[in-house]
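Every protein chain except one is present and positioned as in the full complex.
A, B and C label the chains in the order they appear, each numbered from 1.
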Amino acid sequence: MSSDQLPVNSDQLLVTPHQQRAGRDAPSLQIHIGPLCLRNPVMTASGTCGYGEELAEFVPLDKLGAIVTKTVTRHPREGNPPPRVCETAAGMLNAIGLQNVGIERFISDKLPFLRDAGATVIANIAGEDVAEFAELARRLDGVGGVAAIELNLSCPNVAGGLDFSTDPQLTEATCAAVKAATRLPVIAKLSPNVTDIVAIARAAVAGGADAVSLINTLVGMAIDVKTRRPKLANVTGGLSGPAIKPVALRMVYQVAQAVSVPVIGIGGIMTAEDALEFLLAGASAVQVGTATFTNPRVSLDVLEGIERWMQENGMGSVQEIVGGLRLAEHVPTLAR
Amino acid sequence: MSSDQLPVNSDQLLVTPHQQRAGRDAPSLQIHIGPLCLRNPVMTASGTCGYGEELAEFVPLDKLGAIVTKTVTRHPREGNPPPRVCETAAGMLNAIGLQNVGIERFISDKLPFLRDAGATVIANIAGEDVAEFAELARRLDGVGGVAAIELNLSCPNVAGGLDFSTDPQLTEATCAAVKAATRLPVIAKLSPNVTDIVAIARAAVAGGADAVSLINTLVGMAIDVKTRRPKLANVTGGLSGPAIKPVALRMVYQVAQAVSVPVIGIGGIMTAEDALEFLLAGASAVQVGTATFTNPRVSLDVLEGIERWMQENGMGSVQEIVGGLRLAEHVPTLAR
Amino acid sequence: MPSVISAPILAHREVAPRHFVLTLHAPPIAASAQPGQFVQVRGVDWVDPLLPRPFSVMRAHRDKGDIEILYRVVGKGTALMTRWQPGGNAQVFGPLGKPFQLFPYGARVLIGGGVGIPPLLMLAEQCGRRPEAMRAATVVLQGARTADQLLCVEDFQRTGVTLELATDDGSTGHHGLVTDLLKPHISRLQARYGTVEVFTCGPMAMMRAVAETCRDGGVGCQVCLEAPMPCGFGVCMGCVVKVRGAWEIGQGSRRIKGWTMERHYKRVCHDGPVFDANEVVWDE
Partner (left out) sequence: MPSVISAPILAHREVAPRHFVLTLHAPPIAASAQPGQFVQVRGVDWVDPLLPRPFSVMRAHRDKGDIEILYRVVGKGTALMTRWQPGGNAQVFGPLGKPFQLFPYGARVLIGGGVGIPPLLMLAEQCGRRPEAMRAATVVLQGARTADQLLCVEDFQRTGVTLELATDDGSTGHHGLVTDLLKPHISRLQARYGTVEVFTCGPMAMMRAVAETCRDGGVGCQVCLEAPMPCGFGVCMGCVVKVRGAWEIGQGSRRIKGWTMERHYKRVCHDGPVFDANEVVWDE
């Protein structure tokens, strides 16, 4: 049957003619994040895959869309005192405090391994002020083996760490300074601990961000009733895992409708189905975080699951899924 | 052994002399929410116990600290189209859309039953503007059987419903207008979907609120990958249940340290231990919401569990628990 | 008066592929449950999944204090339930909702399929225990895709009421939809007994077809609906269905019902799950 013979009202079809044609070949998983072309839309999230060495024992790093490395700062950081983590209902709290080797050792000790492993590296950085963000970005610009820079504007576990991404002005200024300092694509990672995520995302785009990624963790707390002490030495920490997925998905949906740059969805992704929810909501790619702790290979499982689903649904390319959410005719408008 | 013989450095004791003395009698569960005296600190949350009739089949309403009734509005509301609810990891989303009988039928049809059942009633109201909030409060002032008013400043499921509690000015203005319209104690219920919960809580107190209750639901979303449609007809909804407890607890802790009025803790409370976490964090009372769906009697179980814990720990009164969180000497200051 | 119970699991057996019967010791629930009513069932320590799952009571052994439910494995909750074993406990509360209303006169047709069958079995067993006249004037029609998906066939046979089956593939009984069987039975029973009341529970499409047939034939029809049910006892407003406003005059066989144009939401759990088929706004 030629595609001409197919019913014309493709809205009512689960499989559109184009999709059916494309479905005959293996689906194309390639995606574009601004100027950056990734082999597929599944990355590992910053802080949940170290600098790749340990993960490589379980996952061939060159199979993933990208590895987003643990946030690096100007100087090495020792991090917060333990206990740094605790479990919560369908999630966990962490207050690692950005323990990291610092930008210089990242470049000298960590990048070579990632390069050799064929990984696409997105380097996540955090500065203490706008100038430091720019300085870090400049330092990475000359270095081979970094495909893009992600700005951790939102780490809630260091003093003042929240300020950047709860303030549109600061967000815009940081993105602009970083863009001026590097030729690498820049991804602004946003905090969910805000009244209006769309305003922050717009500010990042106004500052020149090539993409936005969201969400970082929600600030939370837990108390050990027996000892009457906080379960984290830092008192509060960042909530991650399946518990936060509905909030992440909502924010990704809102932001994807409001900005023109690609959106990377993060938050509670455990399965291919979770990832597909984010793609349907408008994310061009996803990052898998906490789930990697439950199964080091889970990012590959998510990737393979997406591929299988695309094949089963006759999808030729990931782009066909992105933003493919179907809405009823009379959708109530969002409050924001 | 007389209490004189006890070690004097009570900081190092789990059981202080005073607590030990008090522990001999049944602990006192009475608590004060501003001018309001409740027989115990366990209430059922608005929207999760209707107007009490159905709950009364499972729980003697006069055993609870209070029943916070479903939000009532000026006119009856039909609510959102179904599906209105879906389950998420350790939680659920709802977009009921404030289906309610309206203030007049609340007073004529619902209050008499609650009065007869001996329930302490906190009437939860929502207006479309400041004037309507005041009007609703005024209408309830004259009516017997209402112990306090809770302002739903934060229902995310009706158009514009978020505005009140994400805006400090509007929060303050609403509280002030309501206070001027009624002699009843006023509790401002806050939304967690904000950058700075402390600023909102302070605004409520500045407006004259006798107490604040938090949190209402986090805005979230879920997608059915098979149909590619949102799981809620309303697209987004409010996230509740154990998943949100860490966020709720953190906000209660922050607000309790910042304001002088009593704080009522809400969010994911399933057990007495959960409730105790909130009390230790600084809440004077708690509300049990979604948990009631899992077990209609759970609020009583929570209450009995608190009582048992107090007895086991030699606590004479609930007030001894409130804010009893122990912090290490060098606690990092909170970012906000 | 419903109760919340940590109920000992007495038996648990697979009765058809992916269909299980769970027997719980729950005396207060067994004492009062009526056909069409349901219970909310949950693992005692569930946090994910969080909410209880609603299941119709299929049998209530008032003497022993036991209840039986029949469930199909469809998702996370029911998958977890399959691991439950005698000796353990399940949290259960109920009985909940409005039961079917059985009239002591005329004839009745019980028509359903899938997991709509459990409440109809309870109803059929009740009819079977009544005087011979009632048993004779009761017909059960059950449909399924294939023969092995028919449920409780022997149980229905044991009640003594008339049972007819239909399968999509013709592997047993009528080859086609169970609704095909309805109209002839209605006509026959109407001719013989005067009034006929139809009771239906099963897939939405089937219930809707049944409702239309009954409306056209001028016979009463009670439908037992499903909806996602966070609470199951009427407090959350999560399980609503759109209904027409109703008016009613008279009582018993002389009652006359009508419907206004006004539409509003009712709770399936508390105002139902059994509704008058004419009350339901099917196209929403």
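Quick note on the criterion: contacts are C-beta pairs under 8 Å (C-beta built on N, C-alpha and C of every residue); 3 or more make two chains touch, one makes a residue touch a chain.
Computed from a prediction, not measured in an experiment: that's the story for all the values here.
Displayed chains that the missing chain touches over the full complex: A, B, C (touch as defined at the top). Remark: the omitted chain is touched by one listed residue; of A:G34, A:P81, A:G145 or A:G323 this is A:P81. For the chain left out of this panel, the touching residue among A:F58, A:F113 or A:W309 is A:F58. Touching residues on chain C toward the chain that is not drawn are 47-48, 83. For chain A, the residues touching the chain absent from view are 47-50, 53-55, 57-58, 70, 78-79, 81-87, 89-92, 94, 96, 99, 241-242, 270, 290, 292-297. Summarising the interface, chain B meets the missing chain with residues 89-90, 242.
Simple rule for what comes next: only the chains that are shown with their structure count from here on.
Distance from the chain B centre to the chain C centre is 38 Å, each centre being the mean of its Cα atoms. A straight line joining the Cα centres of chain A and chain C is 47 Å long.
For chain A, residues touching at least two other chains, in rising order: 89-90, 242. The set of chain C residues touching two or more other chains comprises 47-48.
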